[in-house]
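Input: a single structure, listed below in structure tokens.
With one protein chain removed, the remaining protein chains of the complex are shown where they sit.
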Amino acid sequence: MTTATPARTAAPTKGLASRLLHNAHAQFLVFGLLLCLLPSLGSALGLKASTLQTLGFVLIYSIAALGLNLLLGYSGLVSLGTSGFMGLGAYLAAYLQDDLGLGFWCGVLAAVVIPTVVGLLVGVVSLRIRGIYLAIVTLCVSEILLKTFEQLEWFTKGTAGKQSHYPSLFGFQTGRASMFVVCAVALVLVMMLTHNTVHGQLGRALHAMRSSEVAARAMGVNILKYKLFAFALATAYAGLAGALYLFFLKSSYPSTWNLFLSLNVIAMVVVGGLRSIFGTVAGAFIIFAVPELVLKKLPVIGDVSGLPYIFSGILIILVIMFFPQGMKGVADLVRRPFQRRPASGKGAPA
Amino acid sequence: MTTALSIEHLSISFGGLKALDDLSFAIEENQIYGLIGPNGAGKTTVFNCVTQFYKPDQGRVLFTADPDRLGRWTKKAVPSGDGRAVIDLVGLPVHEIIRFGLVRTFQNVEVVPELTLADNVLLGGHVDFKATMAEQMLRLPRARREEKAYRAKALDVLGFLGIAGLANQPAGGQPYGVLKKLEMARTLMAEPRLIILDEPAAGLNDSETEDLAALIRHIRDQYQAAILLVEHDMRLVMSVCERICAISFGKFLAEGAPADIQRDKLVQEAYLGEQE
Partner (left out) sequence: MDQVLQPLLRSLETGSVYALAALGIIIVWRTSLVMHFAQGSMGMFSGTAVAYVLNHWGLPLWQAVLVGVVVAIALGFLVDFAVIRRLKRATAVGKEIITLGLIMVFLGAAPIIFGTDPMLLPKFIPSGDVSLGGANLSYNGILNISVGVLIALGLFFVLQKTKIGLAIRATASSDQTARLMGIPTRRVTLMSWALAGVLGMLAAVMIAPTVTVTPTFMNTVQVAALFACVLGGFQTFYGPVIGAYLIAVAANFLKLYVSSVWGEQLMYLLILVFLLFRPNGLIGKTYLQKV
């Protein structure tokens, strides 16, 4: 994902500040630092607790959206299972921390590993067939998981909802503000991991796969392996996001993990811009925080329940229809292959 | 002389139509070999069968590789007399072919526009990387070390082709000539034993074609690789190839030195009616 020009192009003669500014990891750290300061700064500035809560969810959804962005942006595949895998992560985290008493870290680990294993199985079945099937199969898996959340009462407490607690970390009992910081740290780590993933050998292979599968195969790129990798990573991120969701909200209900959540995560990716790390976070903010913080406050239409859905849906359609140039990544995906060459030709030095 | 690639009794049909019919020919190591034929003769099908994009119905595609490049396919290979090994490529996955040192280019230049020239070249060394996905994601020492070493190699290759100055420019938007060289550089990155060039002269004018011929010879001399030229453009084939195989409607017509092929009755007939 394009976050900054490669560090290589920054001439060594330039100052340290300028080089830091061009280093992607430094950017992520600065961004994370600002986020970590937000809870304490926010209370001084009169930031409402509910606003902080909303922003916390933006961070959590950003993690899930970064995974989906990797999948959609590099393999051109859509997953409709994000919410199911997030839910699985949330319930696993609650089960391990609260029911088994194994603590925060075991909960998070299980929330990442088990959905990834499930995702790998699903991916092996559907990716061998045709790309378009992944959306259908993940839609179905998500429905199956939703049913599981409703029925498996020993695990999820069914529709009554699973209650949890703020975890204790390194002997420190977290609260809402400190969980926000935990989410911010997790997001920055995920951003760094994603940046590393899309650069270097791994990233080149992903780029080649997106650009031309035929050429990528001739260069020794195992397409199935890399698509599976992208899907597994998307699933792992969703699982992590689910665990953080649970610890941040301290509860989970089956109805949360419905199709709309998956669609909203797709909207975050599309609106934020494909293959853009900061764009994804911005997309998560637009899709989740804007309806919560702005639309709901509007007179008359603010009370309408379906408004956030319409907002996301129309944004998806408008971005794909009208702003492919504005968001370079969307342009590359939306245009047909034969449009690619002339399109990529413009704007580059002759 | 050792054979680099030997195609034996290759046949493939699409929906009952025979695209290749019992085709055989062999390329020596370090040889510049031309595969010619009128439009629709099956030239493209031949190398799609060699690179395993198509699975031939019959026949073998025997490739001579260094034993240490065989990896997990060692058991499938048969040692040849001179310490090399011969492997039948038929049935192997497409992405495994480059491992043995068999690389191709594309007729309409397939590079990744968003990546820099150096990164595009590095793609040719994709299978050489030993670091696992996890090592790459966490930027562990081995991943960093490999990246550095192979990037230096990629710059060398770009330098050999005289485009090292553009190494950090994105490939998108570069002139056609640079992109053709870039694709060539990518094949060289893979330390090829055999390079298949798919209509490299397409879209080039006379002087560019002459440059290309010189480049092909230069690559052969410097990199000690055999070159299979699948080409429609007779000027290039006749000037650069040491041996030529002509096919028509998927069938073998003739094989020999360029002068012999030019004189061959069957080849002349096959090309009759074509605007050459």
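Each chain carries a letter (A and B) given by its place in the written order, and its residues are counted from 1.
In this text, a contact is a pair of C-beta atoms (placed from the backbone, for glycine too) under 8 Å apart; a residue touches a chain by one contact, two chains touch by 3 or more.
Owing to the predicted nature of the structure, the values given are computational and were not obtained by experimental measurement.
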| item | value |
| --- | --- |
| Candidates A:102, A:120 or A:259 - the one touching the absent chain | A:259 |
| Contact with the hidden chain (one of A:50, A:151 or A:173) | A:151 |
| Residues from subunit A at the interface with the omitted partner, ascending | 72, 76-78, 80, 125-126, 128-130, 132-133, 135-137, 139-140, 143-144, 147, 151, 214, 258-260, 263-264, 266-267, 270, 304-317, 320-321, 333-337, 339 |
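The rule is short, and it goes like this: only the chains that are shown with their structure count from here on.
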| item | value |
| --- | --- |
| Whole-Å gap separating subunit A and subunit B, where each centre is the average of the chain's CA atoms | 40 |
| Footprint of subunit A on subunit B - complex, ascending | 51, 53, 93-99, 103-104, 106, 110-116, 119, 122-124, 126-127, 129, 131, 133, 136-139, 143, 146-147, 168-170, 172-175, 186, 190 |
| Residue ranges of subunit A in contact with subunit B within the complex | 2, 6, 8-9, 193, 196-197, 200-202, 204-205, 207-208, 211-212, 214-223, 229, 332, 340-341, 344-350 |
